[in-house]
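A protein chain is absent from this complex, but the other protein chains hold their places.
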Amino acid sequence: MSGTAISFAASEEMIEAVKTLRERDFNHVDVYSPYHVKKLEALLPTRPSRVSRAVFLAVALGALAAYGFMYWSAVRLYPFDVAGTPHHSWPAFLPVTFEFGVLMGSITAFFSVLFFSGLPRYHHPVFDIEGFHRVTRDRFVIVVEGVSPTALPQFEKGTIHEF
Amino acid sequence: MPPIDRPWENTGQMGRRRFLKLMSTSMALLGLSGCARFRPPSEALPYVRPPSEVMPGERDFYATTLPFRGYGRGVVVECVMGRPVKVDGHPDHPSTLGGSDAALQACLLELYDPDRSQTVTHSGKTASISQLEAFLKEHRPRIARRRGEGVHIVSPPLHSPSLEKLIESTLPRATWHRVEAFPESPVRHHYRLEQADLIVTLGLDFLGNHPNSLRLARDFAKRRNPENMSQIWSYDCQPTLTTVAADHHKTLTPHQQQALLQRFLDDEPEGDEESRLLSLLQQKRGRCLVMGGPGVNSSTVHQLNEKFDNLGKTVTYSLHNRPTTSLKDLRVALDWGKVEWLITFDCDPCYLSGDTLPLEKAANSIHLNHRPNLTAGKSDWVVPGLHPLERWGDLRSFDGTTSLAQPVIEPLAGGWSPYKLLGSLTGAAISDLDYVKSYWTNLGKNWSQALSTGIVAQQGFLESAFVETEFAQPQNGQQLAFRPDPYLYDGRHTNNPWLLELPRPVTRLAWNNAVIVNQDWAEDKGYSNGDHILLKTQQGQLEAPVYLSKDQALGVFGVSVGWGQEQAGRFGSGRGYNAYPLRGANEAYFLSVEIEKSADHTDLISTQHQQKMEGRDLVRRGTLKQWEDDPHLDIEPPPQESLYPEEQETPQRRWGMVIDLTKCIGCNACTAACGAENNLAVVGPEQTAKGRAMHWLRVDHYVEPESAFQPVPCMHCENAPCEQVCPVEATLHNKEGLNQMVYNRCVGTRYCLNNCPYKVRRFNFLDYTHPDIDEWDNVRNPEVTVRSRGVMEKCTYCVQRIEAADIRSRIEEREIEDGEVVTACQAACPTRAIVFGDLNDPQSEVARQAALPHNYGLLAELNTRPRTTYLARISHQESQA
Partner (left out) sequence: MSSKVDKVERHSHPPDPVVGGGLSGADVVDDISAHVLTDRLGQIWWVALGCSLLLLTVFAISVAVLLWKGVGVWGIHDTVGWGLAITNFVWWIGIGHAGTFISAFLLLMSQGWRTSINRFAEGMTLLAVACAGVFPLLHLGRPWLFYWLMPYPNRMALWPQWRSPLIWDFVAVSTYGSVSLLFWYLGLVPDLAAVRDRATGRKKKVYALLCLGWRGSAYHWSYHQRAYLILAALATPLVVSVHSIVSLDFSVAILPGWHSTIFPPYFVAGAILSGFAMVITLAVPLRAWMKLENYITLKHLENSAKLMLITSFIVTYGYASEIFFGWWSGEVFHMAHLKHLFTGAYSPLWFVVLLCNSILPQLLWWRKFRTSPWALFWLSLAVNVGMWGERYIIVVGTLYKDYLPSAWRLYHATIWDWGLFLGTFGLFGSLFLLFIRYVPVISIHEMVELIKEDKE
């Protein structure tokens, strides 16, 4: 992997630059920032709803599985009489159904972040960019993949690195 | 190798050859003992026809007779693989009619007592049997020559024809002391409670403290149903089973009791109540009965019964051919140095006399007993004795019926019987069996029949006229009232942890005793339960904790004996206080006393801390009149609402239990029987004090609003709150509606216990199995799991008996009959207050009783739908609104 990185000290400048790049049809653009810059959601083709869909599915399946399992084990597999209640005592099955749905949803939420982000990954070429460690502090770095610095438009601010 | 004979112990050195010899013998005997130890002797005969109410499994039943206050009580012993595991009353024997009391149920634990006497000792040192035999051989000519003169035999009163004959024939000049802590009056009173519509008792606890109490309780119970109900008026100075069971009870000191009798005799009643009673007595001439206890003159009682034409109708008399002798006589004989040979067996005269007997003044003393005690410690020779379940013999019961005793197991610790010891004094002893058999030669071929049924002859004691006896009226001042412990009696059962841990019926104390004092007096003086007082009599003084009771007469201090022994063994030694030294060699029931305050306090160990009902409708009551007006009393049908649809499935059988509170006398035999049947663990005094006693069935005693007993087993609720909350299915319903506890599934959350409104569940907080006491392995019922640490347990309705009946009925391709399954508590109940069976069988007794209008479920308003229900306590009080 190779490309060009442009480092900014201010997010506004970075956003302007991203806008310019997107207008000029640079597709492989990524931005590294110390925090979540909400305006980038509209500029870059991020798809956070993938997480939402996965979690929704997990919650539904988890809850269904929990209820189904309880029904199967308590009514079909090994029914027994307890406290004069019917085998299918549905109100008593609800807490576990809810909890298990939430548990599955949460696990899915966590791991879908990792999965969609391609993490965990110990090393990545962008780490080689000079001063990249300041991304977690006070720098905003635009990386345009597969493009040399000369092919990029000029920006007023920002430091350019090739890697 | 029999532990009694240890020939090497006095030989000093043990060489190599001797060691090898002993080792090889041991190994050889080891193989033998494996098959020989647990079996009844071959001559013993099993009960051929199993008693109708007892459930046989793969078990043998033997009928035998056990001594109780000198009389025989017929029992049936259940043996598994040759070892006795359960004792119940003999259903056909008039002394028990199948009922039990706690001591009877617990007697097996004394058979298997790890502290039983095991070796012959001489002057406190281990000796051998041969040394004892040599000693006897040396003295035999002289004893025989003097025809027993100088021999003093000390035993409890024993109505054993063959033993009496043995002593008479071989030692005619011997002095026989029949000592007893609470001697009977020389005139034996035979009550016919079924015939009496009205019973007035003055200080006689005929239900709890009488040689014939099991039979009296049964007869009493026959008239405790509202259709045909007798009424009981009781006057006593302390709370007893009888005072709780009575329809009318008033606390009176012995002095007041005697005065009341006199007023009745003179037709001068004081107050409305007395007038009413007197007119009732007059109405019920010939159908009433006046009973007198130790505090009143039996002559006055006799005169009253005569006055109301009861003689020969509700009471008859017979005479003791050998009345009890006094401890004082024994002391005098010892003091005068007249005792050359002192033979004591089956009793502890030193303890009974408050350690005032100078045993050292007897030239030779031999003590025979199966348990260690104070007398053993003071005797020259101590011979290990046989437990009554290991003996041949014969005994007459209170009504005169003679029955045979046969061993149900070979002696566990070796030992001698009284026959052998007494026989050895004058000649080479023949075996016990041969002796008893030779006495009963007239039985001839019927011997086997008599042995297997246990009963020789139903012939009663000879009826006699009343004989006046000396009576010293108790004084009117502050006095002690001596009473045997309800379970330990005079102290003979003190090393029995089942009995120690069983709460006393009235006080609910376990593992300790207390002085029962009048509640108002104590509160006035600032005493509360467990505070010490100092009791001073002429003979001695004692500091003891108090227990407050509103039913204790003012000025009368109730002390129970049987406690505070030092040599009893690992369980009983040092428990409670010993009251005998307060009266010395004296069988007095009452003794004047001075009371002083003491600053000390003992936390009394009790299984029930709260005896007030707190305004809750737990023991439902009604008077006979109310019942006649409306048999439903005030019982409302419990709620039936449910969030869930009703289950349509009807199981084939629905086991259930009904407990009749009108009949229950609170004796706790059911609890003891439950323990014996279900391997209930003994937890010890510390754990009992912490509230961890393991009784699956407890008999609650409430004193407010009115004194009453209530046995509480598991209710086997249809909507069991315990089942709902168990996370691991350790407790659930089976198809027949039993609320089951699966021990090996239990993880011990104790949630079921918390959610049980009846608090009948018991948890193994620690390991209570006593793996260190090997002897206890024998008493365990092999059909019932021994519970490990960390699991919950509770009443199972004796599911092992239900299963056995189920298997048997299926083999025989029939239904289980009503009455075929009998729970342990039901079998033991002397008043038959407990009924068990199939509620789905409309013909069954339990279904009939469950449908009675005055049947109610405890806390049924919680919609638990208990299977165990109660019949309300109906009493004869007419004046009460």
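In this document, chain identifiers A and B correspond to the written order of the chains, with residue numbering beginning at 1 in each.
By definition in this document, a residue touches a chain if its C-beta (ideal position, glycine included) is under 8 Å from a C-beta of that chain, and two chains touch if they have at least 3 such contacts.
In this text, all values refer to a predicted model and were calculated from it rather than measured experimentally.
Of the candidate positions A:Leu61, A:Val102 or A:Ile160, contact with the hidden chain is made by A:Val102.
In the complete assembly, the contact with the undisplayed chain comes from B:Tyr758, out of B:Trp341, B:Trp416 or B:Tyr758. The residue touching the chain not shown here, chosen from B:Met613, B:Val784, B:Ile816 or B:Leu852, is B:Met613. Although one chain is not drawn, its touching partners on subunit B can still be listed: residues 608-616, 618, 687, 690-693, 698, 700-702, 710, 712, 721, 724-729, 732, 745-751, 753-755, 757-759, 761-767, 789-792, 859, 862, 864. Not every partner is drawn; the one left out touches subunit A at residues 11, 30-37, 40-41, 44, 46-52, 55, 59, 69-70, 73-74, 77-78, 82-83, 85, 89, 92-93, 95-96, 98-100, 102-103, 105-107, 109-110, 112-114, 116-117, 119-124, 126-127, 133-138.
The criterion applied here is as follows: only the chains that are shown with their structure count from here on.
The distance from the centre of subunit A to the centre of subunit B, with each centre set as the mean of the Cα atoms, comes to 78 Å.
By the touch criterion given at the top, residues 642-645, 647, 717-724, 726, 729, 732-735, 865 of subunit B touch subunit A in their complex.
Listing the residues of subunit A that touch subunit B in their complex gives 80-86, 89, 91.
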